[in-house]
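Please read the structure below before turning to the comments.
For this view, one protein chain was removed and the others were kept in their places.
Let's turn to chain A:
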Amino acid sequence: MAASGAAVRGGGRAFLSLALGVSLLKCLLIPAYYSTDFEVHRNWLAITHSLPVSRWYYEATSEWTLDYPPFFAWFEYTLSHIAKVFDPEMLNIQNLNYASPRTVLFQRFSVIFTDVLFIYSVYECCKCIEGKKAGKELTEKPTFILSVLLLWNFGLLIVDHIHFQYNGFLFGLMLLSVARLFQKRHLEGAFLFAILLHFKHIYLYVAPAYGIYLLRSYCFTADKPDGSVTWSSFSFLRLIALGFIVCFVSALSLGPFIAMPSIFCLWFKPQGPRGFLRCLIVCALSSFMFGWHVHEKAILLAILPMSLLSVGKPQDAAIYLLLTTTGHYSLFPLLFTAPEFPIKVLLMLLFTVYSFSSLKTLFRKEKLLNWMETIYLVGLGPLEICCELVFPFTPWKLKYPFIPLFLTSVYCAAGITYAWFRLSVSMLPGPAVSKAKLQ
């Protein structure tokens, strides 16, 4: 008992160190380059602070009009009251592209501070991972590895804390809702997801997964022995409760015809919260691949939840490594300024080396990637050298300036498509599974 108590304390201390360490790194990145998204959010602070609610979605002085759902607008409104203390000039709608040092400091700190929700959600997710072998060294435990993979995620760091966005706390809401579903607190999970949708509508992509899972695994209270639905166990009460929270989710979901196979599996052969998570990831990835007006940052919607699966099974770890390395590399064109080049390369190396070595150590008995997959990933190195170090000095730079972007997109598309394919396949339960269940 004493040993496990010490282990828990040691784990808690390690988690705190990781969270504090990454937060301090985020503070050091405050002077880095920021994109036009910075001005977008400054403008929204100004709009929500200076105008009555009825005019928020009509205001068009700046080209960056408010195009996120109302909860996000209220979030900006709350922030604007703190912004007043730092620099009231940023709240003037006419101050286009206003970026005084205090404004930068405030906005950057607001992202770092709201990440506290993300840190809490990671803590909750770690509780859902079974610590199989006690007595292992702390840094080899799945919970520790998951903490690092989520807290120090490369994509989140460069998109939120350099490029500038508020994905941290939003993904915190999403991961927290996933954790609640794992913990069988279904209503809470549904509630959190509903709130999330009204912060940023991009999460609609994964709504089908939530809808079907909650309908199938929560409203139907019992399963037949072979896993198929027991119609008689349907609970109207639960459905109404959910309905209050979730009915509009299913109705508004986008692209269900693409995510259909995984949705079918979730209905006909549910595999509990893990199956739901797998379906969520496939929905996210499908929408990334086939959706309308997709941003490259949307790959994070698939990568972050996938971290939870990666510490569970070796096959998932392999898909995770492929998806993450390729997906993170596809974010490189977001940071095109020279001073940030070493930082993005080093952070990418840091995350990639850690994810590979920790997952390989966790699943040391299995071989994670075959030679083809390894060569593909290693090819990212020469690709980066060609695109950012060689190409700018060639005569083609003036005539065909978009070649590096084109090469990056095509190369990464291959890897992401392959990962999507493998993930979809992993959703289909094989015939051996049902036979084993019968026995």
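Operating definition for what follows: contacts are C-beta pairs under 8 Å (C-beta built on N, C-alpha and C of every residue); 3 or more make two chains touch, one makes a residue touch a chain; residues count from 1.
Just so it is clear, contacts and distances are computed from a predicted model.
Novice: Match the chain absent from this complex view to the correct UniProt protein name in "Alpha-1,3-glucosyltransferase", "Glycine cleavage system H protein", "Proteasome subunit beta" or "ALA-interacting subunit".
Specialist: Record says "Alpha-1,3-glucosyltransferase".
Novice: Of the residues A:Ser17, A:Thr36, A:Thr221 or A:Thr374, I need the one that contacts the missing chain.
Specialist: The one listed residue touching the chain not shown is A:Ser17.
Novice: Looking beyond the chains shown, say which of A:Ile82, A:Ile195 or A:Val353 touches the absent one.
Specialist: The single option touching the absent chain is A:Val353.
Novice: For the chain left off this view, which of A:Leu96, A:Val116 or A:Ile343 is in contact with it?
Specialist: Checking each option in A:Leu96, A:Val116 or A:Ile343, the one touching the absent chain turns out to be A:Ile343.
Novice: Using the document's contact rule, name the residues of chain A that touch the chain not shown here.
Specialist: Residues in contact with the chain left out: 13-14, 17, 20-21, 24-25, 27-32, 139-140, 338-340, 342-343, 346-347, 349-350, 353-354, 357-358, 361.
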